[in-house]
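The structure that follows is given in the form of structure tokens.
Every protein chain of the complex appears in place save one, which is left out.
Presenting chain A:
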Amino acid sequence: MNNRLKVLRAERDWSQADLAEQLGVSRQTVNALETGRYDPSLPLAFRIARVFGHPIESIFSE
């Protein structure tokens, strides 16, 4: 699965640690998500969408 996490985070000038804190996950998890090596659970995907203010389908794609 592909995602736009890195782009969205860069647009807001957030560090991985900043995003991790808002999502309630570790910085390592944010890194794994951004590199596409870990697909989030549905609850975490919803949290990500809420933090960025975008619908899930605009952040994640197959």
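Here, contacts are C-beta pairs under 8 Å (C-beta built on N, C-alpha and C of every residue); 3 or more make two chains touch, one makes a residue touch a chain; residues count from 1.
In this section, contacts and distances are computed from a predicted model.
**Student:** When one chain of this assembly is omitted, its UniProt record names it as which of these: "Ubiquinol oxidase subunit 2", "FtsH-binding integral membrane protein", "Transport permease protein" or "Thiol:disulfide interchange protein"?
**Tutor:** "FtsH-binding integral membrane protein"
**Student:** Spell out the interface residues on chain A facing the chain that's missing from view.
**Tutor:** Spelled out for chain A, the touching residues are 21-26, 28-29, 31-32, 35, 37-38, 40-41, 43-44, 46-47, 50.
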